[in-house]
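This is the structure, below, for whatever I ask next.
Only one protein chain is missing from this complex, and each of the others stays in its spot.
Think of it as A, B and C in the order they're written, each chain with its own count starting at 1.
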């Protein structure tokens, strides 16, 4: 992976890494719906009327809400990943491990999403919300680490990117961490607030991502 | 994502966006079958004869029918997406969000498909058919929005496409919406008609897509 | 999709079609294992010894055998698809629909595989084996149709391929159909023979594919 690649055009060095990452993001974001595919079953010997089925589906709204927030968040993370990799030219085992650690966390997102969808209105909501926010705390750390391995540890970025732009991205990445820690802290007091902060952070990331 | 990309050949700007979209379409279209993988289990202490098993599988025909319509519709949507992206040269955060909104809806398709497959012959069919048609109403809106962000909001298309062709595609995209609204309205009166309209629209889209 | 593409290098015209197909093949071949993930659960109040667990896993061998045959067959089908597309230069809506029809059938493979894995040693085996072989009958037809749309209907192949090689591939594609029909006919008499013919055909396809 060292001098043999010199002949390959430099913009190609992360091609397969991006393809693999895209695959993991795409599968993880599509698996979110598997939690929603709980087609309600009528009890033995009964049949649902249309109103029954509509009412049952309506009561599943916490699952739909957490699905929406998780989908939107993974989408933003992918866009951030995509935008970051447009600046990366070279590759590196440490960078690949940092990326792999991020992908591990992305594949985990469906699990606390399903948990929160089931328990948001139950007494156990604080535990579910804490697990949900806790995962995003770790994801925000993983993004900081990934960006550090790309931009600060060894020069993997392509030349000619203005230092001000690099600092701007560093700052945007650092902001996620304290907000998710706040969301985690709120989980024990108000799980709904945790969900609200995660949704609000999505709006913030959307705007940030649009500006970069 | 702004001036740094100027050096990259313009036709490459949506490469990873297309790869990610392809991944989501491919996973969503393949997950449809998971609803079909309900291998019938004989009751405790009994065994099925071949005729029993064949009869049970035959009675699952609504699940097969909705699978076929959903698969064909996602395939057409992908072909439409593919054909639209052949005209798109540049990228844009708003375009990426519009695309992400479409992908969200695509990943949802397996859910109402499973619901309709289970309830098509039950009294609750109107609720299931309304949810099915309702999702495609929103999908047709998402396609109109995506095309608007690509062709009308800011010039993301590559130069040299005849305005008549652009208008033709705009018209084709607009047609889906009223037909799916009609299918939704029929759901409360005749769920079978809803399914029939969705299937017929697929034929129409197939012909439209072949002409573009 | 008509004259606008003339400027694009011709070998690129099927790029996204191949990527989407690869995605569907990859997801379908990986979903086969979901049928195997039936971790045995000890009855309430009991625990398995290591010998119990090993014995239970050993009794699942029909599921392992059908998994192996289905995986190997999808792999061969992908290799055949890959090898066919190396000759295809242009694209065409009819070709895309023929490819979509093949993909539909590929995503279905996990369903009769799971069915056969559960019922191979049961009285219902003929129905399961007939469904399994029947799907591959339709897949062999879909491959003949796909090749016809690529090589005979309109000239989508790149120039310079020797007619003898085209005829050789046509012949190889035609051979699958009668053998799978034979496997289907055997299902009602000996399901094990059906499975044996499907496994034997895999060996034949492997050799054919290696020669092309």
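As a convention for this text, a residue touches a chain if its C-beta (ideal position, glycine included) is under 8 Å from a C-beta of that chain, and two chains touch if they have at least 3 such contacts.
Note that the structure is predicted; figures quoted are calculated from it, not measured.
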Absent-chain contact - pick from A:131, A:165, A:193 or A:206 = A:131
Had the left-out chain been drawn, it would touch chain A at residues 1, 4-5, 8, 16-17, 19-20, 22-24, 26-28, 31, 34-35, 93-94, 96-97, 100, 103-104, 107-108, 110-111, 114-115, 118-119, 122-128, 131, 188
Touching residues on chain C - with respect to the absent chain = 11, 18-19, 22-23, 25-27, 29-34, 36-37, 39, 47-54, 57, 68, 71-72, 75, 78-79, 82-83, 85-87, 160-161, 165, 206, 209-210, 212
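Throughout what follows, only the chains that are shown with their structure count from here on.
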Round to the nearest whole Å and give the separation of the Cα centres of chain A and chain C.
-> 34
Can you list the residues of chain C that touch 2 or more other chains?
-> 23, 26-27
